[in-house]
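Note that one protein chain is taken out, while the other chains of the complex remain in position.
Showing chain A:
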């Protein structure tokens, strides 16, 4: 059971890190390229949100395999676990997205 909670935390923070790190460093690249950094960060935020979840889950196929087994072989426990993992990754990505999104309205720091 402990591994389950640990995996939830892993998924949450990995997707959060992918979002924040990707956007921050994308912003640096935009500055170097002569593009508006904040706008680029927000564009990136929307683009990489779904990928952050996928990265956190370690690729799409193992998750889908578990979902398939859960649905067709009646392995409900595995199915529920996988859904919770996906939800925690989704939550991490969404919080990362919101953090970057609210940065825009913060005005100059």
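Following the convention adopted for this analysis, a residue touches a chain if its C-beta (ideal position, glycine included) is under 8 Å from a C-beta of that chain, and two chains touch if they have at least 3 such contacts; residues count from 1.
Simple rule for what comes next: contacts and distances are computed from a predicted model.
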Request  = Name the absent chain as its UniProt record does, using one of the following: "Spermidine/putrescine ABC transporter substrate-binding protein", "Cytochrome bc1 complex Rieske iron-sulfur subunit", "Sporulation membrane protein YtrI C-terminal domain-containing protein" or "Lipopolysaccharide kinase".
outcome  = "Sporulation membrane protein YtrI C-terminal domain-containing protein"
Task = Specify the residue from the set A:28, A:50 or A:76 that touches the hidden chain.
result = A:28
Query = So which bits of chain A touch the chain we can't see?
reply = 24-25, 27-28, 31, 35-39, 41, 103, 107-109
